[in-house]
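Removed: one protein chain of the complex. Kept in place: all other protein chains.
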Amino acid sequence: MTAGRPGRPASAMRRLGRASIIVASILFLCLFLVVPLASVFVEAFRQGAHAFVESIDQPEAMAAIRLTLLVAVITVPLNVVFGLAAAWAMTRFQFRGKALLGALIDLPLSVSPVVSGLLYVLMFGAQGWFGPWLATHGVKIIFAVPGLVLATIFITLPFVARELIPLMQAQGSEEEEVARVLGASGLQTFFRVTLPNIRWALLYGVLLCNARAMGEFGAVSVVSGHIRGLTTTMPLEVEMRYNEYNYVGAFAIASLLALLALLTLALKSALEWRYQAAENHR
Amino acid sequence: MRRRVLPGFGLSLGFAVTYLGLIVLLPLAALAWKASDVGLAGILKLLASPRTLAALKLSFGGALLAAGLNVVVGLMVTWALVRYRFPGRRILDALIDLPFALPTAVAGIALTAIYAPNGWFGRWLVPLGIQVAYTPLGVLLAMVFVGFPFVVRTLQPVLQSLEREVEDAAETLGATGLQTFLRVVLPTLVPTLLTGFALALARAVGEYGSVIFIAGNIPLRSEIAPLLIVQRLDEFDYATAAALGVVMLTFSLVLLVLVSALQRWTRRWAEQSA
Partner (left out) sequence: MTLALKRLSRHFPDIAALDDVSLDIAPGEFVALVGPSGSGKTTLLRILAGLDYPDEGSVTQNGQDFLAASARERNVGLVFQHYALFGHLTVRENVAFGLRVRPRRRRPSRDQIRVRVDELLKRVQLAELGNRYPSQLSGGQRQRVALARALAVEPDVLLLDEPFGALDAQVRTALRRWLRELHEELGLTTVFVTHDQEEALELADRIVVMNKGRIEQVGRPHEVYKDPETPFVCEFIGRTNRIALERRANTWGAGSWSLPAGASGGLFHSAVGYVRPEHLSLSVPEGQPAWEARLRHVYLAGSIAHLDIYVADIDQTLEVDVASEDLGRGALTPGAVLRVAPTRLVTFPLGDGPAGAPVLGERWIMRGPNSTS
């Protein structure tokens, strides 16, 4: 354990302080983060690899995995387009109500997932705003896939925009202006100048958006109706199995989600590393 | 005469506003509309019910406490990660975001498994008289868990860009390490810590997935406000659910406005004294 800067003699007191901060931090992170993560895998394999495989190789588990992927595949691209549009408007132009727009983008972060789900139930549920109309036309949104998608879009709406806005603000528009003066069209400017400049932040946003979209629980739990094989995503399947005291089954699905989380963290760290290299490159 | 140099203003703003309108504003209007079925009197009556009151107190009190704990622990951990080099630092740094990346339901059952009376920690803690699972303490633990990355990730870049010369100057003026930290470093970090506090708070107040498993959901004791909403929805009592939603949303927004006012005040104060 060494100090951040070389060549600086440290007093005994200082060294003691440093050592205790480091030890306390490592201890805390291990007990608080590593142990829960490890417990997921331990519990999933508590009755051996065979039980693990068996509890995943079931139609409803496969349906949950497919549904989770479907929700993410719809949600992420929509929020990417939104994030790009919002960031472009907010960082390249002056207009009235900009601060309000920024606040609205952040709003889903301060809304409880349960309330987010509730919003859509109130819009499209049986007693909701459009409920009666939807019922007569035979369209099902709540307790069906569209509801899951809408609630997930709401929850993950800020993620891409929040990565792009500060970056594009800091980069300014000089490069785009030069491109215009050099004769580039709007699309050429966007694809040849803007996009390469924000690609790492965009990927980062996609990663966060995807992780949350696949893992969201509260909001989708409200709109799902928990219909096995039809409206249960992986997190919901975890809950249902857990409530049925099928612990190995619950933790088996949970371990897949934990793997996704680990993959997300690894990619995120790799991106951060790449991103820093790109920054130093400027 | 006035023209915009960069293209796409109408298109990008139009799309962003329409999208926000459809995804965020319209549903919020639906919430207000449904809550008005109950009316202000109804909301007040709801607030007077001991069960609602207890749940709100747990959600908001727990979240405030959890955010506060996160500020203290987060500051320590961030300091260690930014200022010191030790084996495993990069892995721990990457793991900070685990509560963010790990689906809340997974976190919920994992924490419960560990702290349940027969769990890894529970079997040692319960004989000592420390009940974590199925008590308010468990709720607090889950709230600390989900809010933790926000403080560290907000603080980290600021601490990294802090000029070390200022601390060196303080020390050449005779300040001890602790004095330097308390008088020079900490004041400049306060606005950032408040930002982290607000983010952790906002996350913890509404948290559902990671809390409900470990909470035990005992009415008047370990039942959180979002769960009340779910229960009303299960009974198809949309109006009461909407009213509870409005109450939660209002409380959260008021809290966040207060924190941001406090933040502005401390920032101005820090700038004036600088």
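Letters A and B name the chains as they come in the text, with residue numbers starting at 1 for each one.
By our rule, a residue touches a chain if its C-beta (ideal position, glycine included) is under 8 Å from a C-beta of that chain, and two chains touch if they have at least 3 such contacts.
Keep in mind that what you see is a predicted model, and the values were worked out from it rather than measured.
Visitor: Among A:Arg46, A:Lys98, A:Lys140 or A:Arg192, which residue is in touch with the absent chain?
Guide: A:Arg192
Visitor: Given that one chain is not shown, which residue among A:Ala184, A:Leu203 or A:Leu262 touches it?
Guide: A:Ala184
Visitor: To test your reading of the contact rule: which positions on chain A touch the chain that is missing from view?
Guide: On the chain A side, contact with the omitted chain comes from 174-175, 177-185, 188, 192-193, 196-197, 278, 280-282.
Visitor: For review purposes, identify every residue of chain B that touches the missing chain, sorted by number.
Guide: Interface residues of chain B facing the absent chain: 1-3, 5.
Following the convention adopted for this analysis, only the chains that are shown with their structure count from here on.
Visitor: Just give me the whole-number Å value for how far the CA centre of chain A lies from that of chain B.
Guide: 16
Visitor: Spell out the part of chain A that touches chain B in their complex, as residue ranges.
Guide: My answer: residues 1-5, 13-14, 17-18, 21-22, 24-26, 28-29, 32-37, 39-40, 43, 81-82, 84-86, 88-89, 92-93, 95, 101, 104-105, 107-115, 118-123, 125-129, 150, 153-154, 157, 173, 176-177, 180, 185-186, 189-190, 208, 211, 214-218, 221-222, 234-236, 238-239, 242, 247, 250-251, 254, 257-258, 260-262, 264-266, 268-269.
Visitor: So in the complex, the part of chain B that touches chain A is made up of which residues?
Guide: Within the complex, chain B touches chain A at residues 4-9, 11-13, 15-17, 19-20, 23-28, 30-31, 33-34, 73, 76-77, 79-86, 88, 90, 92-107, 109-111, 113-114, 120-121, 144-145, 148, 164, 177, 199, 202-203, 205-209, 213, 225-227, 229-230, 233, 236, 238, 241-242, 245, 248-249, 252-253, 256.
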